[in-house]
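With one protein chain withheld, the remaining protein chains of the complex are depicted in position.
What follows is chain A.
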Amino acid sequence: MSERFVASHIKALKPSGIRRFFDLAQSMEGVISLGVGEPDFTTPWSVIEASYHSLERGFTAYTPNAGLLALRQSICRFLDTRFHVQYHPEDEVIVTVGASQAIDLAFRAMLNPGDEVIVMEPSFVSYVPTITLAGGVPVVVDTYEKDAFKLSKDAVEAAITDKTKAILICSPNNPTGAVLTKEDLMGISEVIKRHDLFVISDEIYADLLYDDMYTSIASLEGMKERTLLVSGFSKAFAMTGWRLGYVCGPTALIAEMLKIHQYTIMSAPTMAQYGAVEALENGLSEVEMMRESYKQRRNYVVKTLTRMGLDCHMPGGAFYVFPSIKSTGLTSSEFAERLLMEEKVAVVPGNVFGDSGEGYIRCSYAASMKQLIEAMERMAHFIKQLTAEGS
(Lines give C-alpha, C1' and ligand atoms only; values in the text may rest on other atoms or scores of the structure.)
Protein backbone atom coordinates (compact mmCIF):
# COMPACT_ATOMS: atom_id res chain seq x y z
CA MET A 1 0.00 0.00 0.00
CA SER A 2 1.19 3.48 -0.78
CA GLU A 3 2.31 5.45 2.25
CA ARG A 4 0.26 8.44 1.14
CA PHE A 5 -2.83 6.65 2.46
CA VAL A 6 -1.62 7.21 6.01
CA ALA A 7 -1.84 10.69 7.48
CA SER A 8 1.60 12.03 8.25
CA HIS A 9 0.74 13.18 11.78
CA ILE A 10 -0.46 9.65 12.58
CA LYS A 11 2.68 8.13 11.15
CA ALA A 12 4.65 10.42 13.42
CA LEU A 13 2.77 9.10 16.45
CA LYS A 14 4.89 6.61 18.40
CA PRO A 15 3.18 3.33 19.36
CA SER A 16 2.91 2.82 23.11
CA GLY A 17 6.14 1.50 24.63
CA ILE A 18 4.04 -1.03 26.48
CA ARG A 19 3.25 -2.83 23.22
CA ARG A 20 6.74 -4.22 22.61
CA PHE A 21 6.86 -5.53 26.13
CA PHE A 22 3.44 -7.08 25.82
CA ASP A 23 4.53 -9.00 22.70
CA LEU A 24 7.62 -10.30 24.48
CA ALA A 25 5.70 -11.45 27.57
CA GLN A 26 2.95 -12.97 25.47
CA SER A 27 5.43 -15.19 23.65
CA MET A 28 6.54 -16.86 26.89
CA GLU A 29 5.08 -19.66 29.02
CA GLY A 30 4.64 -19.55 32.79
CA VAL A 31 4.88 -15.79 33.17
CA ILE A 32 3.50 -14.18 36.34
CA SER A 33 2.35 -10.76 35.39
CA LEU A 34 2.53 -7.70 37.59
CA GLY A 35 2.12 -5.70 34.42
CA VAL A 36 -1.63 -5.57 34.28
CA GLY A 37 -3.37 -2.22 34.64
CA GLU A 38 -6.73 -3.65 35.59
CA PRO A 39 -8.34 -5.39 38.59
CA ASP A 40 -7.88 -9.12 39.13
CA PHE A 41 -11.47 -9.30 40.42
CA THR A 42 -14.31 -10.01 38.05
CA THR A 43 -17.21 -7.58 37.91
CA PRO A 44 -19.61 -7.95 40.88
CA TRP A 45 -22.21 -10.57 39.99
CA SER A 46 -25.19 -8.30 40.60
CA VAL A 47 -23.85 -5.97 37.89
CA ILE A 48 -23.47 -8.81 35.40
CA GLU A 49 -26.92 -10.05 36.33
CA ALA A 50 -28.48 -6.60 35.84
CA SER A 51 -26.89 -6.40 32.41
CA TYR A 52 -28.23 -9.88 31.53
CA HIS A 53 -31.64 -8.82 32.68
CA SER A 54 -31.59 -5.73 30.46
CA LEU A 55 -30.81 -7.98 27.48
CA GLU A 56 -33.58 -10.40 28.41
CA ARG A 57 -36.03 -7.53 28.46
CA GLY A 58 -34.88 -6.53 25.00
CA PHE A 59 -33.19 -3.26 25.97
CA THR A 60 -30.85 -3.44 23.01
CA ALA A 61 -31.47 -0.10 21.30
CA TYR A 62 -29.40 3.11 21.44
CA THR A 63 -29.67 5.20 24.57
CA PRO A 64 -29.78 9.00 24.52
CA ASN A 65 -26.42 10.40 23.33
CA ALA A 66 -25.45 11.46 26.84
CA GLY A 67 -26.39 8.05 28.24
CA LEU A 68 -29.42 6.68 30.12
CA LEU A 69 -30.93 9.38 32.29
CA ALA A 70 -31.20 6.85 35.14
CA LEU A 71 -27.45 6.26 34.92
CA ARG A 72 -26.63 9.96 34.80
CA GLN A 73 -28.84 10.47 37.86
CA SER A 74 -27.03 7.65 39.69
CA ILE A 75 -23.66 9.14 38.74
CA CYS A 76 -24.68 12.55 40.10
CA ARG A 77 -26.01 11.09 43.35
CA PHE A 78 -22.82 9.08 43.76
CA LEU A 79 -20.52 12.07 43.17
CA ASP A 80 -22.57 14.18 45.55
CA THR A 81 -22.58 11.68 48.43
CA ARG A 82 -19.04 10.49 47.98
CA PHE A 83 -17.06 13.53 46.88
CA HIS A 84 -19.44 16.44 47.55
CA VAL A 85 -19.64 17.72 43.99
CA GLN A 86 -23.03 18.49 42.51
CA TYR A 87 -23.89 18.10 38.81
CA HIS A 88 -27.16 18.19 36.89
CA PRO A 89 -27.82 14.84 35.23
CA GLU A 90 -29.70 16.58 32.39
CA ASP A 91 -26.93 18.70 30.92
CA GLU A 92 -23.68 18.34 32.84
CA VAL A 93 -22.88 14.64 32.31
CA ILE A 94 -21.94 12.43 29.34
CA VAL A 95 -21.60 8.67 29.65
CA THR A 96 -18.61 7.68 27.53
CA VAL A 97 -16.83 4.60 26.22
CA GLY A 98 -14.31 4.43 29.05
CA ALA A 99 -12.67 7.39 30.74
CA SER A 100 -10.23 7.48 27.81
CA GLN A 101 -12.96 8.60 25.44
CA ALA A 102 -13.97 11.31 27.88
CA ILE A 103 -10.42 12.66 27.84
CA ASP A 104 -10.34 12.52 24.04
CA LEU A 105 -13.66 14.40 23.86
CA ALA A 106 -12.35 17.00 26.28
CA PHE A 107 -9.25 17.83 24.27
CA ARG A 108 -11.00 17.75 20.93
CA ALA A 109 -13.65 20.12 22.20
CA MET A 110 -11.24 22.48 23.95
CA LEU A 111 -8.06 22.80 21.96
CA ASN A 112 -7.25 25.11 19.07
CA PRO A 113 -4.08 24.22 17.14
CA GLY A 114 -1.06 25.13 19.22
CA ASP A 115 -2.89 25.37 22.57
CA GLU A 116 -0.74 24.00 25.35
CA VAL A 117 -1.83 21.48 27.95
CA ILE A 118 0.24 20.80 31.04
CA VAL A 119 0.55 17.11 31.83
CA MET A 120 2.19 15.56 34.87
CA GLU A 121 4.54 12.63 34.30
CA PRO A 122 5.10 9.75 34.94
CA SER A 123 1.50 9.22 33.89
CA PHE A 124 -0.91 7.12 31.87
CA VAL A 125 0.40 6.47 28.36
CA SER A 126 -2.58 7.98 26.50
CA TYR A 127 -2.51 11.56 27.75
CA VAL A 128 0.25 12.99 25.57
CA PRO A 129 -0.88 11.30 22.30
CA THR A 130 -4.50 12.33 22.93
CA ILE A 131 -3.47 15.98 23.29
CA THR A 132 -1.32 15.75 20.16
CA LEU A 133 -4.12 14.12 18.15
CA ALA A 134 -6.42 16.98 19.13
CA GLY A 135 -3.92 19.48 17.72
CA GLY A 136 -2.67 20.61 21.12
CA VAL A 137 0.85 20.78 22.47
CA PRO A 138 1.57 18.69 25.56
CA VAL A 139 3.84 20.39 28.09
CA VAL A 140 5.23 17.81 30.45
CA VAL A 141 5.84 18.60 34.11
CA ASP A 142 7.86 15.93 35.83
CA THR A 143 7.11 14.65 39.31
CA TYR A 144 9.73 13.15 41.59
CA GLU A 145 10.09 10.39 44.14
CA LYS A 146 11.36 12.91 46.74
CA ASP A 147 7.94 14.62 46.54
CA ALA A 148 6.13 11.25 46.59
CA PHE A 149 5.48 11.88 42.86
CA LYS A 150 3.08 14.72 43.65
CA LEU A 151 2.58 17.56 41.23
CA SER A 152 3.80 20.79 42.78
CA LYS A 153 2.06 24.10 42.20
CA ASP A 154 5.40 25.79 41.59
CA ALA A 155 6.24 23.35 38.79
CA VAL A 156 2.83 24.03 37.26
CA GLU A 157 3.34 27.76 37.52
CA ALA A 158 6.77 27.51 35.88
CA ALA A 159 5.32 25.60 32.91
CA ILE A 160 2.60 28.14 32.14
CA THR A 161 2.99 30.25 28.96
CA ASP A 162 0.55 32.55 27.19
CA LYS A 163 -0.52 29.52 25.14
CA THR A 164 -1.45 27.36 28.12
CA LYS A 165 -5.11 26.47 28.12
CA ALA A 166 -5.51 23.55 30.46
CA ILE A 167 -3.86 21.16 32.86
CA LEU A 168 -4.49 17.46 33.18
CA ILE A 169 -4.16 15.87 36.60
CA CYS A 170 -4.67 12.29 37.70
CA SER A 171 -4.98 11.39 41.36
CA PRO A 172 -4.49 8.66 42.46
CA ASN A 173 -1.99 8.34 39.66
CA ASN A 174 -1.12 5.51 37.32
CA PRO A 175 1.76 4.44 37.52
CA THR A 176 3.01 6.05 40.75
CA GLY A 177 -0.06 5.67 42.97
CA ALA A 178 0.55 9.26 44.11
CA VAL A 179 -2.38 11.07 45.69
CA LEU A 180 -2.92 14.83 45.65
CA THR A 181 -4.32 15.87 49.02
CA LYS A 182 -6.80 18.67 49.55
CA GLU A 183 -3.92 21.02 50.43
CA ASP A 184 -1.99 20.07 47.27
CA LEU A 185 -5.08 20.64 45.15
CA MET A 186 -5.82 23.96 46.81
CA GLY A 187 -2.33 25.17 45.91
CA ILE A 188 -2.68 24.01 42.31
CA SER A 189 -6.17 25.46 41.97
CA GLU A 190 -4.93 28.89 43.12
CA VAL A 191 -2.45 28.85 40.22
CA ILE A 192 -5.16 27.66 37.82
CA LYS A 193 -7.54 30.44 38.83
CA ARG A 194 -4.85 33.11 38.76
CA HIS A 195 -3.90 32.19 35.19
CA ASP A 196 -7.49 31.52 34.09
CA LEU A 197 -6.85 27.90 33.07
CA PHE A 198 -9.03 24.81 32.91
CA VAL A 199 -8.52 21.39 34.53
CA ILE A 200 -9.17 17.93 33.21
CA SER A 201 -9.21 15.79 36.35
CA ASP A 202 -8.87 12.07 35.71
CA GLU A 203 -10.45 10.53 38.81
CA ILE A 204 -10.72 6.95 37.60
CA TYR A 205 -8.88 5.67 40.72
CA ALA A 206 -10.68 7.99 43.17
CA ASP A 207 -12.43 5.09 44.88
CA LEU A 208 -9.20 3.19 45.40
CA LEU A 209 -7.70 5.41 48.06
CA TYR A 210 -6.26 3.72 51.13
CA ASP A 211 -5.16 6.15 53.80
CA ASP A 212 -7.08 9.41 53.40
CA MET A 213 -10.39 10.81 52.26
CA TYR A 214 -10.50 11.67 48.58
CA THR A 215 -10.83 15.27 47.47
CA SER A 216 -11.96 16.12 43.97
CA ILE A 217 -10.54 19.38 42.65
CA ALA A 218 -14.06 20.13 41.37
CA SER A 219 -15.26 20.35 44.98
CA LEU A 220 -12.91 23.26 45.78
CA GLU A 221 -14.23 26.80 45.77
CA GLY A 222 -14.47 28.35 42.32
CA MET A 223 -13.16 25.22 40.58
CA LYS A 224 -16.31 23.46 39.40
CA GLU A 225 -16.80 25.92 36.54
CA ARG A 226 -13.25 25.30 35.31
CA THR A 227 -13.05 21.54 35.78
CA LEU A 228 -13.98 18.48 33.75
CA LEU A 229 -14.30 15.58 36.14
CA VAL A 230 -13.48 12.37 34.29
CA SER A 231 -14.13 8.98 35.84
CA GLY A 232 -15.62 5.61 35.10
CA PHE A 233 -16.44 2.10 36.20
CA SER A 234 -13.31 0.24 35.07
CA LYS A 235 -11.13 0.28 38.15
CA ALA A 236 -13.22 0.52 41.32
CA PHE A 237 -16.02 -1.73 40.03
CA ALA A 238 -13.69 -4.09 38.13
CA MET A 239 -15.44 -3.34 34.85
CA THR A 240 -12.56 -2.63 32.44
CA GLY A 241 -13.94 -4.71 29.60
CA TRP A 242 -17.34 -3.00 29.79
CA ARG A 243 -15.72 0.21 28.49
CA LEU A 244 -17.80 2.65 30.45
CA GLY A 245 -16.78 6.03 31.77
CA TYR A 246 -18.27 9.47 32.27
CA VAL A 247 -17.40 13.11 32.26
CA CYS A 248 -19.03 15.93 34.20
CA GLY A 249 -18.50 19.63 33.68
CA PRO A 250 -19.95 23.02 32.81
CA THR A 251 -23.00 22.84 30.53
CA ALA A 252 -21.48 24.94 27.74
CA LEU A 253 -18.44 22.67 27.34
CA ILE A 254 -20.42 19.44 27.86
CA ALA A 255 -22.78 20.53 25.05
CA GLU A 256 -19.82 20.94 22.67
CA MET A 257 -18.34 17.61 23.70
CA LEU A 258 -21.71 15.97 23.21
CA LYS A 259 -21.66 17.05 19.54
CA ILE A 260 -18.44 15.11 18.94
CA HIS A 261 -19.75 12.15 20.95
CA GLN A 262 -23.00 12.20 18.97
CA TYR A 263 -21.25 12.14 15.60
CA THR A 264 -18.56 9.60 16.47
CA ILE A 265 -20.01 7.20 19.05
CA MET A 266 -23.76 7.88 19.20
CA SER A 267 -24.04 6.41 22.70
CA ALA A 268 -22.12 4.09 25.00
CA PRO A 269 -23.16 0.40 24.92
CA THR A 270 -26.65 -0.01 26.34
CA MET A 271 -26.18 -3.26 28.27
CA ALA A 272 -23.10 -1.83 29.95
CA GLN A 273 -25.08 1.21 31.04
CA TYR A 274 -27.74 -0.93 32.70
CA GLY A 275 -25.01 -2.82 34.53
CA ALA A 276 -23.47 0.46 35.65
CA VAL A 277 -26.73 1.66 37.24
CA GLU A 278 -26.69 -1.48 39.39
CA ALA A 279 -23.00 -0.93 40.20
CA LEU A 280 -23.68 2.54 41.61
CA GLU A 281 -26.93 1.65 43.35
CA ASN A 282 -25.94 -1.66 44.96
CA GLY A 283 -22.28 -2.40 44.23
CA LEU A 284 -20.48 -0.20 46.72
CA SER A 285 -20.06 -2.87 49.39
CA GLU A 286 -18.10 -4.95 46.87
CA VAL A 287 -15.92 -1.94 46.09
CA GLU A 288 -15.22 -1.71 49.82
CA MET A 289 -14.20 -5.38 49.93
CA MET A 290 -11.90 -4.95 46.90
CA ARG A 291 -10.39 -1.78 48.36
CA GLU A 292 -9.47 -3.56 51.59
CA SER A 293 -7.87 -6.36 49.64
CA TYR A 294 -5.84 -3.97 47.45
CA LYS A 295 -4.69 -2.08 50.52
CA GLN A 296 -3.43 -5.26 52.15
CA ARG A 297 -1.61 -6.31 49.00
CA ARG A 298 -0.10 -2.85 48.66
CA ASN A 299 1.28 -3.12 52.20
CA TYR A 300 2.71 -6.56 51.45
CA VAL A 301 4.35 -5.58 48.17
CA VAL A 302 5.90 -2.35 49.50
CA LYS A 303 7.31 -4.14 52.53
CA THR A 304 8.65 -7.03 50.46
CA LEU A 305 10.28 -4.80 47.82
CA THR A 306 11.85 -2.69 50.57
CA ARG A 307 13.31 -5.82 52.17
CA MET A 308 14.81 -6.71 48.77
CA GLY A 309 16.66 -3.42 48.84
CA LEU A 310 14.52 -1.52 46.33
CA ASP A 311 13.41 1.96 47.42
CA CYS A 312 9.67 2.05 47.26
CA HIS A 313 7.44 4.86 48.52
CA MET A 314 4.05 3.89 49.94
CA PRO A 315 1.50 4.85 47.28
CA GLY A 316 -1.75 6.29 48.62
CA GLY A 317 -4.04 4.87 45.96
CA ALA A 318 -4.65 2.97 42.69
CA PHE A 319 -3.12 -0.55 42.53
CA TYR A 320 0.47 0.12 41.53
CA VAL A 321 3.77 0.48 43.30
CA PHE A 322 6.58 2.31 41.57
CA PRO A 323 9.87 1.20 43.11
CA SER A 324 13.23 2.66 42.13
CA ILE A 325 15.63 0.21 40.50
CA LYS A 326 18.45 2.73 40.24
CA SER A 327 20.50 0.83 42.84
CA THR A 328 20.83 -2.09 40.41
CA GLY A 329 22.61 0.04 37.81
CA LEU A 330 20.20 -1.18 35.11
CA THR A 331 17.86 0.97 33.06
CA SER A 332 14.12 0.40 33.47
CA SER A 333 13.92 -1.50 30.20
CA GLU A 334 16.97 -3.64 30.94
CA PHE A 335 15.62 -4.48 34.38
CA ALA A 336 12.15 -5.36 33.13
CA GLU A 337 13.47 -7.37 30.19
CA ARG A 338 15.96 -9.36 32.25
CA LEU A 339 13.38 -9.97 35.00
CA LEU A 340 11.03 -11.32 32.35
CA MET A 341 13.62 -13.50 30.60
CA GLU A 342 15.38 -14.79 33.72
CA GLU A 343 12.55 -15.09 36.25
CA LYS A 344 9.43 -14.90 34.10
CA VAL A 345 7.94 -11.98 35.98
CA ALA A 346 6.42 -9.19 33.89
CA VAL A 347 6.56 -5.62 35.20
CA VAL A 348 6.32 -2.44 33.15
CA PRO A 349 9.45 -0.28 32.68
CA GLY A 350 8.84 3.15 34.20
CA ASN A 351 10.05 5.10 31.16
CA VAL A 352 6.97 3.92 29.26
CA PHE A 353 5.07 6.47 31.38
CA GLY A 354 7.38 9.36 30.50
CA ASP A 355 11.09 10.11 30.62
CA SER A 356 10.92 10.87 34.32
CA GLY A 357 9.85 7.28 34.90
CA GLU A 358 13.33 6.10 33.95
CA GLY A 359 14.93 4.29 36.87
CA TYR A 360 11.62 2.90 38.08
CA ILE A 361 9.34 -0.02 37.31
CA ARG A 362 5.58 -0.29 37.70
CA CYS A 363 4.37 -3.37 39.56
CA SER A 364 0.64 -3.88 39.69
CA TYR A 365 -0.58 -5.65 42.80
CA ALA A 366 -3.92 -6.45 41.19
CA ALA A 367 -2.95 -10.11 41.27
CA SER A 368 -3.86 -12.99 43.59
CA MET A 369 -1.83 -13.39 46.80
CA LYS A 370 -0.54 -16.69 45.45
CA GLN A 371 0.79 -14.93 42.34
CA LEU A 372 2.14 -11.99 44.32
CA ILE A 373 4.04 -14.19 46.75
CA GLU A 374 5.56 -16.22 43.91
CA ALA A 375 6.42 -13.05 41.94
CA MET A 376 8.08 -11.46 44.97
CA GLU A 377 10.16 -14.62 45.57
CA ARG A 378 11.30 -14.60 41.95
CA MET A 379 12.13 -10.90 42.11
CA ALA A 380 14.11 -11.36 45.31
CA HIS A 381 16.08 -14.12 43.60
CA PHE A 382 16.71 -11.83 40.62
CA ILE A 383 17.95 -8.98 42.82
CA LYS A 384 20.23 -11.39 44.66
CA GLN A 385 21.69 -12.58 41.36
CA LEU A 386 22.25 -8.97 40.25
CA THR A 387 24.01 -8.17 43.51
CA ALA A 388 26.21 -11.25 43.12
CA GLU A 389 27.12 -10.20 39.56
CA GLY A 390 27.98 -6.71 40.77
CA SER A 391 30.22 -7.81 43.63
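Operating definition for what follows: contacts are C-beta pairs under 8 Å (C-beta built on N, C-alpha and C of every residue); 3 or more make two chains touch, one makes a residue touch a chain; residues count from 1.
Criterion: contacts and distances are computed from a predicted model.
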item: Omitted chain (choose from "Signal transduction histidine kinase", "Branched-chain amino acid ABC transporter permease", "Cytochrome c oxidase subunit 2" or "AsnC family transcriptional regulator") - UniProt protein name; value: "AsnC family transcriptional regulator"
item: Contact partner of the left-out chain, one of A:21, A:107, A:319 or A:335; value: A:21
item: Selected residue (touches chain absent from view) among A:143, A:231 or A:304; value: A:304
item: Sole residue of A:244, A:346, A:361 or A:383 that reaches the chain not shown, by the stated touch rule; value: A:346
item: Per the touch definition above, residue among A:83, A:107 or A:124 touching the missing chain; value: A:124
item: Residues in chain A touching the chain absent from view; value: 16, 18, 21-22, 25-26, 31, 33, 35-38, 40, 124-126, 174, 292, 296-297, 299-300, 303-304, 346, 348, 352, 368-369, 373
